[in-house]
Each structure stands twice: as C-alpha cells, then as structure tokens.
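Here's the structure we're looking at; comments come further down.
Note that this complex is displayed minus one protein chain, with the remaining chains in position.
In this document, chain identifiers A and B correspond to the written order of the chains, with residue numbering beginning at 1 in each.
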Amino acid sequence: MTTTTPLAPKAGRLPGGRRRFTAARPAAGFVAAALVLFAVAPLALSDFRLGLLAKYLCTAIVAVGICLAWGRGGLLTLGQGVFFGLGGYAMAMHLKIADAGPGHVPDFMQLYGTATELPWWWRPFANPVFAIAATVLLPMAVAAILGSFIFRRRVKGAYFAILSQALAAAFAIWLVGQQATTGGTNGLTDIQGFFGYDLNDPVNQRMVYFVIAAVLLLLIALARQLMHSRYGELLVAVRDSEERVRFLGYDPANVKLVAYVVAAGMAGLAGALFVPAVGIISPALVGIVPSIELVIGAAVGGRASLTGAVLGAIGVAWARTALSEEFPAAWTYFQGLLFIVALAFLPGGLASLAAIVKRRRRNQGLSGDTA
Amino acid sequence: MTVILGQLFTGVSIGAVLLLIALGLSLTFGQMNVINMAHGEFIMAGAYTTYVLQKSISGAGISLIVALPVAFLVSGALGALLEWLLIRRLYLRPLDTLLVTWGVSLMLQQLARDIFGAPNVQTRAPDVLTGHITVIGGDDPLTFANSRLFILGLAVTAVVALSLTLRLTPLGRRIRAVVQNRDLAEVSGISTGRVDRTAFFIGSGLAGVAGVALTLVGPIGPTMGTNVIIDAFLVIVVGGIGQLKGSVIVAFVLGALQSVLEYSTTVSVAKVLVLVAIVAFLQWRPQGLYTLRTRSLV
Partner (left out) sequence: MAAGAGALAAMVALSACGAKTDAGGTSDKAAKADVSGDTVKVGLLNSLSGTMAISEVTVRDSLKLAIDEINASGGVLGKQIKPISEDGASDWPTFAEKASKLIREDRVAATFGCWTSASRKAVKPVFEKNKSLLFYPVQYEGLEQSPYIFYTGATTNQQIVPGLDYLKSQGRKRIYLVGSDYVFPRTANKEIRAYAKANGMTVLGEDYAPLGSTEFSTIANKVKASKADAVFNTLNGDSNVAFFKEYKSAGLTAKGMPVVSVSIAEEEVKSIGAQYLAGQLTAWNYYQTTPGAANTRFVKAYKAKYGQDKPTSDPMEAAYTSVYLWKAMVEKAKSFDPEKVKAASDGITFDAPEGKVTVDGATQHIYKTARIGRIGSDGLIKQVWDSGKPIKPDPYLKGYDWASGLS
C-alpha cells in the first residue's frame, strides 16, 4: 500500500517518480487497514466517535483523488469542494424527496418557497438510481467540461489554483442565493432516512460507516492500480516534464484530464456519503475554505503517497476535532502551525519522514562502518 | 441619466478598492509568483494600525494621514518577516506557498482576535471624508462620496509610485532583473535574496496602505482580509501576471461590470456572473489580458 520513496535530491520535485515495486507490503498494509476499519474501530469507538470517523473517512476519499491528481499529476485541485458539493447535493436532494414522501415537497420548500411541486431540475433525483449515478457522474461531467478547456489552453499552476477557487466561490454564492430550491445558507438539513433505513438508528449509522469504509478501501485499491499502470507512469511524467511527454507523442492534456475527472468523481462520491453520515450538506462545505481544507489533509500526510494522503486527511480532520475540543478558543493557532511546519519543512508530507529517518540511519550506519 | 453616471462612478470606486487591495499582490504574486494567502491579513494589519493610532492621536484626519506610512511599515515588516521565515524556502514550490500562507493567515486572524477582541473595532473618519460632493444638483442629484474619491486618489498615487519605482530606481531595475532571469541576475552580482525581501516588503506594505483605506468604507475586524483576498488574486490573474497595466485595466473593468450587474440584477447574482465571466475569460486568454512575452515553452 505504501509507495513512499526517499525524496528526490532536487528541490521542488516530489517523491513518486520511481518506485521499487514489492507486492507483499501493500497487500499486508491493505489487510491491516481493513482490520482497523472493520474490526478495531467499531469495537473501540463510541457511536459518536465512530460517526466522526465516518466523516473523516469521507475527506480521506477526497484525498485519494487529490493524491492522484495533485500528487501524481501536479494539478493543484483547489476546487474539490465544488465536486464534493455536487455529489452531496445530488444525494441529499434524493434523500429529502424520499423523506417528504410521494406527493409532498421537502420541508424547507414549504417554508421558503411558494412551490407546491418540485422544481423541474429536482424531479429526476426522485429516482434513486439516477441520484446515485449523478453523485459520481455529475462531478465527473463538470470536471470533464472544465478540464478539457483548461488543459487544452495549457492553464497551469497558480492560474489553475485561483481559477478553481473562483469557481468554488461562485458555486457557493449561487447555492446561497437560491434559497427556495437549494435551502440557501442552511443547505439541506435534517435528513432522516437513507434508502429506506432510518438514520436515527445507531445500527444504521454503523451501516453507513461500513459503507464509507468499504468505498474508501475500494477506491484506494483502484487508485493504486491506476498509479501502477502505464497511465500512472505517464501521469508522473507529465507532472515532471510536460514538454518531453508532448515531444514523445502523447497529449498531456488528455493525461491530466483523466486524473482530474477521476479525482472529481471521487470527491463527488465522498460528498454523497458525507450526507447520510453527517445529515447535512450546505454551501459552507463547498466554498473556498473547505476546498483548501480538503487539500491540506493530503498535503500534510504526503500528497504523492496514497497512504500518506489518506492518513493525512484523517489525521488533520481528527486534529481539528481534538484541538477544538481541547482548546476551543485557541485551536486555530495549533492548526495553522501544523500546516506551516508540515508543508514548509516536510515537502513530501509526514509520509516522507519515514524515508528520511531510514536514510539517516543508513548514512549513520555507513559512517560507523568506515570509522 | 444621473443613475447611469452614479453607477459609473460606483464602478470606478469599486475598481479603485480592487486595485488598491490587489496592487501589493502585483508585486508579490505578479512579479515573484508567490501566492500569499496571508496578504489579506496584511490588509487587516493596516486597518488595525489605523485603529491603534487613533487611540493615541486624537484628530481623525491627522491620524489617517499618519496611519498611511505607519501601516505601510507595519505590514511591510510583517511581510518581510514572513518572507524570511517561510517563503524563501518555498520559491520553487508556489502551490505549497499557498497552503503554508493559508496556515499563517489562520494564525494571524486568531492573533487579531486575541489582541483586539473578537468584535469589529471602529475608527472615526475625518468629517470631510464622510460627506460627498454634489456634481449635478436638483431633484435627482448626482453625488460622489468623498471617501471614494480619496480612495481613488490613493490608488492612482500608489500605482504611479509603484510603477515609477519599478521603472526608474536601481531597486526597481534589480527587481525586474531577478524576475526575468534569476540566475543571470545572481551572477551579475545582484543579491537575489535581498531583492526578494525588499520586493516582498513593498508588496506587503501596499496591503497595509489598502487596509487604511478600507477603514473608510468597510468593517475592521479579524476576518476582513478573507473577504477581499480572492477578488484581489483574480484581478492579478485576469490582468496578466507581471503586468501592472493589466491589473489596472482589469480592476476598473471588473468594478464597472460588478456595478452594472448589481444594479440590473442582485448583488449575489452579480458576484456569480462576474466570477463566471472571469473563468470564461481565462479559458479564452489563459495567461490573462497582458502576457510577458517569453520564448520559454512552459
């Protein structure tokens, strides 16, 4: 499962260029992760903490996509909140329609809208199959349209980052403005059922947790396959030297586009799973700030390493909860400090620590031999 | 008619505010390619400087005048410190800079909350700046707010001063040399580290000046920086990195667009439309309005 290698000596390059491929270690890591998620965590944690873990795992799912697009593809995906939100709203719309029951409109529409029937663009979401498909396909479609323009015009780096943020801001403001049909700032809240299961029941909450954990593991496996395929190599090549790849006859735009679209799909799925886990989706989850927070987890853990990105996302989300519970008035200092230290002094994220330590130890061993 | 002229003036004044908050970025982001998310907090530092100065200097007018250079120094010093502590380690990793300075911005906001309290604070504006001049009298008068005229004047002065500095002074030449070819500048005997720090000092200092100006029209509180930071970046991105004239034009165009759309639709819709227009524009001209011509492939 781990793909960490020692940091490349040249500054500004990220690990993951070349990997020693050993099949046994990733499999063992995968089994260990499955054990922790499915056996240890449910036994060790209270219902409340398990619910929080479900929420963290959703950010970890986004991180898998970020690891692919940013860590391997070098695309700073600062607009993941948009895709997370698209998936989340698609799911929440269906659940709200289901909660309201046939012939009724969701509660907030009765309050804020004058509508007695669903707006046309809500109606397809009454169908569960459409809604579930939309949670993944909608973000992917948006990403494909956006990405095909952006990458063909060779927009990159800082431009791409700022552009994504502008988009996230626009989407959040639009959602807020459409109170009668999107719930405005409130978002879609008070979701009671999940495909016929009552979300108030702790047993069903557990079920949601297991679904999320299973999806996370599946996506990690998928991303790993992708990274170790020919495509994965090409993606890293595009990140490190786009021009050379172009001269070799590949179209870097398509290579980037695939990573971007897959990452968007993962973010959408994460958003969809977030809804039953937390019971709310709101514009507060799609704007600039949440988009940055989604990226920061992966960056702190180590963007180019799947293990690092996933653990980083879970760790940062957990640290946020733990620090704010312990120091409600001063936790942002610690959070800020964590980002600064991890990113400024550990460019490969915490995942690179292991490699650094290993290298140090080896160097020490060598010097000991010669002495 | 007066409505149209009034909105035109509004567009210009929104543009002036945008220009002022983005001007510092044209140096740090435009020239040095550093995405400094804490730039908004340097604006905040400038505003709080005004507040602190007013506590010791009683005259609202004098304290405002004094605040301009002091805020420049305070924010500039903060910027130079940030550059020295963190950013110089990150020049080769522009996107990490974004996330690191985001962490810095979180901490600075909390610091402001702990020093000055969570609620917004107030500064008094000199009476002349709370009034307006009447351009066309009569039943439907056309008036220009004095505070807006002041900001417009300040923005124009700052742009002129900055472009003259870049164009005519030895420091400006060194900054441009480093931007265009760092290695060549280094071997020509320019201390690139010192140039970077100076440029960052000036860019951040300009944020402080913007903060002083914002006290005339907006709130002074811990989150005032986050409210404006993205708009400021957009001005630079659309204007074209490394080009002062692009930023100037774009600031006023965006201001006019915003004011027209706000008038004909709503503020929220206008905001969304402007952002969408920007995204569309960048699809068309991904390098912004003006681009530095280079022969580089990447």
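Just a few scattered comments:
Basically, a contact is a pair of C-beta atoms (placed from the backbone, for glycine too) under 8 Å apart; a residue touches a chain by one contact, two chains touch by 3 or more.
This is a predicted model, so every value here is computed, not measured.
For the omitted chain, the shown partners it touches in the full complex are A, B. The hidden chain makes contact, of the residues A:P252, A:G265, A:G279 or A:G297, with A:G279. From the options A:G73, A:G187 or A:G268, the residue with contact to the chain not on display is A:G187.
Across B:S63, B:N146 or B:Q287, the single residue that touches the chain missing here is B:N146. By the touch definition given at the top, chain B reaches the unshown chain through residues 3, 6-7, 10, 13-14, 17, 109-110, 113, 117-125, 130-132, 140-141, 143, 145-148, 216-224, 226-228, 258-259, 262-263, 266-268, 271. Looking at chain A, the residues touching the absent chain are 30-31, 34-35, 37-38, 46-49, 51-52, 55, 110-112, 173, 176-177, 179, 184-187, 189-193, 196-198, 200-204, 206-207, 210-211, 213-214, 217-218, 221, 278-280, 282, 284-285, 321, 324-325, 328-329, 331-332.
As a convention for this text, only the chains that are shown with their structure count from here on.
Chain A and chain B have centres, each the mean of its CA atoms, that are 32 Å apart. On the side of chain A, the complex with chain B involves touching residues 11-12, 76, 78, 149-150, 153-155, 157-159, 161-163, 165-167, 169-170, 173-174, 176-177, 242-243, 288, 292, 295-296, 299, 330, 332-333, 335-340, 343-345, 347. Taken together, the chain B residues at the contact with chain A in this complex read 29, 33, 35, 86, 89-90, 92-96, 98-100, 102-107, 109-111, 114, 230, 233-234, 237, 241, 266, 268-269, 271-272, 275-276, 278-279, 282-283, 286-287, 297-298.
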